[in-house]
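Our next item is chain A:
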Amino acid sequence: MEVLLGITGKDFTLIAASKAAMRGATILKASDDKTRQLNKHTLMAYSGEAGDTVQFADYIQANAQLYSMRNETDLSPSALAHFVRGELATSLRSRNPYNVNLLLGGVDPITHKSSLYWLDYLASLAPVPYAAHGYAQYYCLSILDKHHHPDITLGQGIKLLTLCTDELKRRLPIDFKGMTVKAVTKDGVVDIQFDDDKVVKAA
Partner candidate 1 sequence: MSSPFSINGGACVAMVGKDCVAIACDLRLGLQALTVSNNFPKIFQYGDNVFLGLTGLATDVATVSDLFRYKVNMYRLREERQIAPRTFSNLVSSSLYERRFGPWFVSPVVAGLDPKTGQPFICGFDSIGCIDFAKDFIVSGTATEQLFGMCESLWEPDLGPDQLFETISQSLLNAVDRDALSGWGAHVYIIEKDKVTKRLLKGRQD
Partner candidate 2 sequence: MADRYSFSLTTFSPSGKLVQIEYALNAVNQGVTALGIKATNGIVLATEKKSSSPLADPSSLSKISLITPNIGMVYSGMGPDYRVLVDRARKVSHTGYKRIYNEYPPTRILVQDVARVMQEATQSGGVRPYGVSLLIAGWDEGILPEEEIEAKEGEEGKKLSGKTGGILKGGPMLYQVDPSGSYFPWKATAIGKSATTAKTFLEKRYTEGLELEDAVHIALLTLKETIEGEMNGETIEIGIVGPPAHHLLGVEGVEGAVGPRFRKLTPQEIEDYLTNL
């Protein structure tokens, strides 16, 4: 029941991940952050098997940072997405593959174009305007299909995100304990204060 959501807009990419850390039916923690910042302009959110997720995300984060240190320049979101795909594709056909689903969002430091990449544990990579992972896909993609425009502002993006989380609260049988929401803009990654306490009653 992990939720990952991503929305691009005119000059930003929004990434949101549920705060609940679960083990079976038990919620172990209600303030989990399932995101990693790879460099100034790129953020990655992850879900999947418990051990694999953090292990893989840390590995990717370390390599992205190593690249930035060595070359005194950051990899673009597109380059990072393809790098991650390569690592995940190699892992897929290894003896024990990582079971990790990812959303990778960013803003190109030069062109200021926002981008979002959808990656599953099979290393299928797709550039998308908005995306979700897990059960959230079934509830949110149709909402996003209807309301998303490529040139929305950050405010409109957050409203759109609220529309999605409301629906998730309404329909998902387990509380996902609200969302960590972050936005990538040309100035870097910023935390977005998001109202988790709003109660949505099922119809």
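The working rule: a contact is a pair of C-beta atoms (placed from the backbone, for glycine too) under 8 Å apart; a residue touches a chain by one contact, two chains touch by 3 or more; residues count from 1.
How were these candidates chosen? In short, all candidates are chains of the complex that A comes from, given by their letters.
This is a predicted model, so every value here is computed, not measured.
**Student:** Given that all of 1 or 2 sit in the same complex as chain A, name the one that actually touches it.
**Tutor:** 1
**Student:** Which residues of chain A touch candidate 1 in their complex?
**Tutor:** 85, 89, 92-93, 118, 120, 122-128, 131, 137-138, 141
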